[in-house]
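Every protein chain but one is kept in place in this view of the complex.
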Amino acid sequence: MTVPAAQVFRVPMRHPGDVSGIEALFEAGAAIPAQVVAILAKTEGNGCVNDFTRAYAVQSLEMMLHRHGVTADVALVMSGGTEGGLSPHWIVFAVGEAAAPAPGGALAIASAFTRDFLPEELGRMPQIRETAAAVRAAIAQAGITRAHYVQVKCPLLTNERMADAAARGQSVATTDTYASMGLSRGASALGVALALGEVDEAALSDAVVGEDWSLFSGVASASAGVELTRNEVVVMGMAPGWGGDLAIAHDVMADGIDFPAVQRALAAAGLGAPGQLSEAQQAQAVAVLAKAEPSTTGRIRGARHIMNDDSDINATRHARALVGGVIAAAVGRTELFVSGGAEHQGPDGGGPVAVIVRR
Amino acid sequence: MTVPAAQVFRVPMRHPGDVSGIEALFEAGAAIPAQVVAILAKTEGNGCVNDFTRAYAVQSLEMMLHRHGVTADVALVMSGGTEGGLSPHWIVFAVGEAAAPAPGGALAIASAFTRDFLPEELGRMPQIRETAAAVRAAIAQAGITRAHYVQVKCPLLTNERMADAAARGQSVATTDTYASMGLSRGASALGVALALGEVDEAALSDAVVGEDWSLFSGVASASAGVELTRNEVVVMGMAPGWGGDLAIAHDVMADGIDFPAVQRALAAAGLGAPGQLSEAQQAQAVAVLAKAEPSTTGRIRGARHIMNDDSDINATRHARALVGGVIAAAVGRTELFVSGGAEHQGPDGGGPVAVIVRR
Amino acid sequence: MTVPAAQVFRVPMRHPGDVSGIEALFEAGAAIPAQVVAILAKTEGNGCVNDFTRAYAVQSLEMMLHRHGVTADVALVMSGGTEGGLSPHWIVFAVGEAAAPAPGGALAIASAFTRDFLPEELGRMPQIRETAAAVRAAIAQAGITRAHYVQVKCPLLTNERMADAAARGQSVATTDTYASMGLSRGASALGVALALGEVDEAALSDAVVGEDWSLFSGVASASAGVELTRNEVVVMGMAPGWGGDLAIAHDVMADGIDFPAVQRALAAAGLGAPGQLSEAQQAQAVAVLAKAEPSTTGRIRGARHIMNDDSDINATRHARALVGGVIAAAVGRTELFVSGGAEHQGPDGGGPVAVIVRR
Partner (left out) sequence: MTVPAAQVFRVPMRHPGDVSGIEALFEAGAAIPAQVVAILAKTEGNGCVNDFTRAYAVQSLEMMLHRHGVTADVALVMSGGTEGGLSPHWIVFAVGEAAAPAPGGALAIASAFTRDFLPEELGRMPQIRETAAAVRAAIAQAGITRAHYVQVKCPLLTNERMADAAARGQSVATTDTYASMGLSRGASALGVALALGEVDEAALSDAVVGEDWSLFSGVASASAGVELTRNEVVVMGMAPGWGGDLAIAHDVMADGIDFPAVQRALAAAGLGAPGQLSEAQQAQAVAVLAKAEPSTTGRIRGARHIMNDDSDINATRHARALVGGVIAAAVGRTELFVSGGAEHQGPDGGGPVAVIVRR
């Protein structure tokens, strides 16, 4: 009798269509195609509206997985933007088997889906509640006792969907497509917060989404994609029944230069260090996942930043570059999954940071 | 009888023309206009060819200094580019008086100039040798026993200057105006290295400028400006004969994420810390000055960066954002003078970092 | 006895602080400093939030005018953004004297101001009505019988002004500073339309500003500036009582590639041509002033444009480059005053184009 065991592979890419590193893992037998459950990536686009590196990477992954006989759904989460020193890379998540549970439990991964949303539900309470239900279902399924990172992919409002709602006499949360991405991410994050008890249901309403930044999840990471009509949820956490040598921990950066929070997350994962990780510790730090956002106040600890006023470089690009530098200072590496668009994912100007380690 | 004493003021700006913070210092009597010797600034332009925030800031400073009766030469060094979280700010350097030297010496500041250069001398040995002589002169003048930061402003080749050289039958180091900025900065930095014994004169030649990155200064910070025909040098270091409560130290970042080097520089200045500075230490850290550059290898510790391949954001902008994040991680603040264009200023992909502290 | 006569000088600039071309006009006696009433310019910034080339140009102009003894108010309208082939340049407007009116009248220029606005009036009917009154006053003052170009500078909502309104229990049109620029420009343009009978007062309300793009002026060109608390209006048109050899005409581009409208405007000014102007005609075309905007539909004559989806280059930058190319095709020159931000200034995706000619 065996137990599930998570595997995580960090793989460099030479360009957004370069899946050769993942194929090499398959060919070497290090990873089994059929066991892959999710692939995250940082690709080198602008991470904004016209970032086609994400779709190109997805197309390349799908062709590659098809070549390797993978027919099951694999969650593909592409995050554009490798500003500053961030290095484009894939993170492959697989679930294999171990002979016995690890003492104290191990990293567990589980997915779940909501039902399809009506356009008028996006960015509002129905999306929050359904996301919370999906998170609870994934947690229950994997026996997770502590969730440390919850990746959500969520829909957005297109002109077609807004027209559909209007035809049925329904209002939508916003008529601005770009704004709907933020509202959908925000409602998804609040759904995570609701499921994990980070926020009281009584504090939630349609009105707080995108408005009350004091409400947030410290483990949610949400991205919106036009191809979706429902939320996809991938929960990572510690589960007593899982085997393998991986563990996960997290903390929350209070602002973009909250280096102590990064150090706390590393220490919680067993990688305590006075300053940058040692080389041995760096090898143990399999993956680091974080969210970055410019503060809406235009300030970091009282000093003005120019992210929100720069019409040449999008604010989220500045934020990723900054947070990438701060986390690289701690970890000693630039292959870091730092993603933008952190509505209700950590406090204003801050965000969650999760660490997956090999023990 | 008195001794000289350096003063350093870090002043926020709301925009590149906002000198009101400096004027407030004058009006409060905290700083004396006639004692100002240099003003450095980070302004929020792109730091590249068409960055007019620097000229706008200089024009605003000159008008303001004129209003306050300053007639002496004040070195004005504007560095464009506050990417990531970097905060636009002024750093005002003044030289006042103290009753007696500080025990162990104190921060000293001294300026010197080379003779005017012929176009054919730029980026070549004559610029290197004359810069070295100016650095030595400044050091001697102030009695500096250890130089920790040498700011150089240097000329570049314009079409007119190239035509002048051609008319006299002389070749120039490059016929590309933009490239001449790098060569002039590089030769200037090698001049600093020569003066301080960081590089042997025998190792220097016209051919190594812009080519042999193993030759560099660990304290030089050079910027090229079209308005100059000679090099201006400002040396900061420790001098036994100076008073006041300021000190300076430095170290050299080996790459863009060399957090330990930043910690060493802080510790050398008396601000040792396991991780980020405490609030009390932050208050002591009056100014931090550093250079940032993308590595020419396209790698940071083996991981690919995209700085040199990004046709939307200039490579130096990525580099400043990254290094700004790494230093902010250590210092706990984003008002940091991180400047790009680091040819022969620190190793390839790295750069000097200097810290001025109040003891 | 004399009559007023307008003069217009188009002057190249080497950078946003280069006012030497204007000074050369003064020194040659071609222009008289005390007769200058307005200076417009295209500067090479991004034309968006962090475009400091405008403030730098204004500061340079003010210093220069002060050096030449000008004490009267001169309207300074800096428009950032010389994308595509547009060439940075100044346009100096002066009012001198002529012995007699020109047959059929001549170009006339007149300025007027509204009262100061309360924050809650911006982007709403009070701004519309007061702007209309100022336009009418300027027209009456100069005896203009046909207005062809109305430049308006208008305030925007800052955080301080919004707080002031809130403290008095008043709502504002928007709480987004950037959005307030568009609403203020839009209300100003509708004020021009109201004054000139282009739009019925009955069709106007707070609600149409920034919403009903079918309402617009075909001659308004508005820009918002943080330094203003009232609207400044400069009307250019034909007046029977004015002398000199200049005339003005205009037409309205229906979309960004409405070359026939440009040809019509030129022909109305006496410069009819099958294709590009001849060299002799080009010399007569003293100034061309136009507005450019991306269509909100994302289409130009049915074909998709990417202006609104480009997160690397602001949409208004694309629009200026396009319209600059279309007008240069007709005029045969790239010194064209093509300005962005055309809310209610021409139809959606189009805009006014005015031509000043020497007869």
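Just so it is clear, A, B and C label the chains in written order, and each chain counts residues from 1 on its own.
Following the convention adopted for this analysis, contacts are C-beta pairs under 8 Å (C-beta built on N, C-alpha and C of every residue); 3 or more make two chains touch, one makes a residue touch a chain.
As the structure is a computational prediction, the values presented were derived from the model and not from experiment.
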For a quick check of understanding: of C:Ala167, C:Ala280 or C:Ala303, which residue touches the chain that isn't displayed? C:Ala303
Specify the residue from the set C:Met63, C:Leu118 or C:Ile313 that touches the hidden chain. C:Ile313
Using the definition of touch stated at the top, determine which of C:Ala106, C:Ala290, C:Leu322 or C:Val353 touches the missing chain. C:Leu322
Of the residues C:Ala165, C:Val199, C:Ile257 or C:Leu271, which one touches the chain left out of the display? C:Ile257
Hidden-chain contact residue, picked from the options B:Met253, B:Ile306 or B:Ala330: B:Ile306
For subunit B, which positions touch the chain that isn't shown here? 46, 48-51, 306, 309-312, 314
Residues in subunit A touching the chain absent from view: 15-17, 44-45, 50, 52-53, 55-56, 59-60, 63, 312
Take the complete complex as the reference. Which residues in subunit C touch the chain that isn't displayed? 12, 14, 44, 46, 82-89, 256-257, 259-260, 262-263, 274-276, 300-301, 303-307, 309-310, 312-313, 317-319, 321-326, 328-330, 332-335
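The rule is simple: only the chains that are shown with their structure count from here on.
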Equivalent interface positions on subunit A and subunit C, same or different at half: same
When the C-alpha atoms of subunit A and subunit B are each averaged to a single point, how far apart are the two points in Å? 39
Between subunit A and subunit C, the Cα-mean centres are separated in Å by 47
Of all the residues in subunit B, which ones touch at least 2 other chains? 44, 312
